[in-house]
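Contents: one structure, followed by commentary.
Here the complex is missing a single protein chain, while all its other protein chains stay put.
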C-alpha cells in the first residue's frame, strides 16, 4: 500500500491513544475544521494531561520537589532568542503535522493491457512543487508528482513504458535494480539516444528480479534526479512464500539536494505519517535517491532488515538505525507492538532538526491501540 | 569497564614492549615528571632503537645501500615549511599522547534505590570543556562531563531518571535504542512538553532491550547533541550466555561538529588509549552521536562485529574498518593477540590527520606482553 493522503482528522480518528503523543498531536488539527481557540484549548488540555501523566507515573512523593518548579521564565538562549520563543517554533511544527500541501507523490501508476504487456505512460515536465506549506520550488516530475507514481507489477510481467519528454532538456530513464536488456537500460549514448525535448521513447522488458527498485533519470542526473525525476518501482515476487509476511507497507523515498531534504517529496511537517494497528507487521521500503547517506531511525520499536536492493537476506538482522546510502534500497519489517506516535527520522540531525524545530527527513509512525477509547 | 583516566606513567608501566612503538611512545612522557632534556634523550634513544631494530630485521647486506642515506636535509615541502618542521608537529602530537586535560566523560552514573527502582539524576548545564590541551569550548553537559556519565543497568531493571534543566533553553532526553512507553520517549510536543529552563522532568521505564544504547537531547538536537548532551546507556543482558565472551570493554562515543572531532569528548592527543593484555578479548562499543559517518579502523588486529544497535548478530563478521553512521551502535570484539601500540582511528583521514599531525578521532590500542620486561 502506498501512502494515501491522510487528513489530520482521519489520522486522529485512527489513533486510540490518550495521553502524551497523540493527544498533543491531536491538539494541532491543522487541516481546517477546528478554530484557533479550540486548538489552543486542546493543546493546553493535552499538555496538562501529558504532565499529569508523567507526574503520576514518574514522580513519587519523595521526588515531587524535583518536578516542575514554578519558575519558567523566558531566559535568553545562546541564539539570543528566548527559550519560549524557540519552543514555539518547535511546537508549531509538531502541531502542523501532517501539514496539508498540494500534490502527493508515489501514487499507483495505472496501466492498460496490450496483449500480455502492461503499458504505462510517463511524462516528464516542469512543475511547481510544494515541499512544505507555502514553499513552492521549481521541480521536474513524472506525471506531475514527486516522487513519480509508484510502478507495481509482478515478477515476470511484460512491461512497456511510453516516456514523453516535455522538459526543455533531454532525458532518459534508468530502471534502477531491474535487469533489462542493454538497449532498455537508459544511459544516453551508451545504450540509447537521449530522449530529446518533445519526443517519446518506449522502453520494454520483463520485470525482474522481484524487490524494491526505483526508476529515475540517467541524463544530467545529478540535476534531474535532484529536481524530482525519480520514483519507486516495486516488483512483487511471483512466489510470495519466500518473502517475509507483513500486514501493510510503506515506501520512503529519500532525497536531499535541490529541493531540500525530502521524504516522499515533502519536508516535515508536510510529510505523511505511517499508521499501524497494534500488533500489525509493517513493511517499510527505503529508497535513497539523494547524494548523502541517511541513517533512518525509528523510535519505540526496532526494525528487522529483510532485504537489500530487493534481494531477501538469508540472515535478517535487527536494528533501530539503518544507514541508507545513495542508490540503496532496504526492506525492513516493524512489529507495531508499542502504541503511540513515534518519531521516525534521519539521524543525521542536520537533516531533521534546526533551532527552529524539526524539518526535512522527519515523519512519525502512529501505532493505534484499538482497545483504547478514541481521543 | 569504562575508560579510567590513565596517566602516561601508568600506561607505560603497563606496556612491556621494547622497540618501536611503545619505546617511542614512552619517550614523550608528557604528564610532567620528566624534564624536557630527559624527554629529548629518551626520544633520541628510542629513535635509534627503532632504526636499529628495523635495520637489523629488514636490511640484509645486499640491501644496505638502500638504507638510510646520509642526506636528510630540511627540504621545503609543498606547504612551504620544511619536512623537519612538519615532522616536529607530528612528533609532538604522538609524544603528548595521552595528553592530560580537565574532565573525563563516560564515568559510571551512581544511583539510589527507591523500592525496586534504580533512580538516577542528570542535570543539563553549560560547561567549559577542554577538548584538547588548552582548547576550552563552550559545551552542554550532563552532570558536567562529555560524554555524559555512563548509565549501566541490567535488562528488565526498573529505572527512573530525574532530569534537571539548568540550561537557558528547553531540552528533553531521548533514550536512543531503549523501548520505552510513548510518554517517556523524549520528543517535545509529540510525547511530552519540553523541559523548560529551571525545571525538572522525570522519566521512568523498564530497561529493555539489552545492548549498547545512548541517551541524548531530542530538542534543538543538532545543536544540543553537537554541544555535548549525549551519553552511553548500556543494558546488560539478563542472560549473558547469549552474548559473546570478552575480558574487558571500552565504549567509544564519536562526535564531529560543534566541538570538533571528538572521541569520548576529547580530540587526539587528549583521547584515552585502550589497553589489553596479550590474549585478552576486548569488547568495543561504538556509538556515533555526530552528523557524519566514521569508518573506524584498528591497526594490527581485526575486529569481529557481534552486535548492531544492541542486537546480537546471528552471523558475526570480521573486518578491520567499520563504518559507523550517525545513531549507529556496533559492538565489536578484538582478540588482542598482537603486542604493541596500535593506531586506532577514523579512516576518513580529514577527521584524523592534518599537515600538523594527528588530531580528532584518533587513539591507540596498547597490547601489553606480560612476558616482556617493562621499558
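For reference, chains read A and B in written order, and residue numbers begin at 1 within each chain.
The definition used in the following text is that a contact is a pair of C-beta atoms (placed from the backbone, for glycine too) under 8 Å apart; a residue touches a chain by one contact, two chains touch by 3 or more.
Keep in mind that this is a model prediction, so the values were computed, not measured.
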* Asked: Considering the whole complex, which of A:226, A:302 or A:357 touches the chain not shown?
  -> A:226
* Name every residue on subunit B in touch with the hidden partner chain. => 17, 19-21, 24-25, 47, 50-51, 53-55, 57-60, 62-63, 66-69, 71-73, 75-78, 83-84, 86-87, 90-91, 93-95, 293, 295, 297, 299-302, 315, 317-321, 323, 338-343, 347-350, 352-355, 364
* Structure fact -> Residues of subunit A touching the missing chain are 114, 119, 121, 160, 162, 164, 168-170, 174, 176-177, 179-185, 187-194, 196-204, 209, 218-223, 225-226, 257, 291-293, 308-309, 311, 313-315, 323, 325-329
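Assume only the chains that are shown with their structure count from here on.
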* Structure fact -> Whole-angstrom distance, CA centroid of subunit A to CA centroid of subunit B, is 35
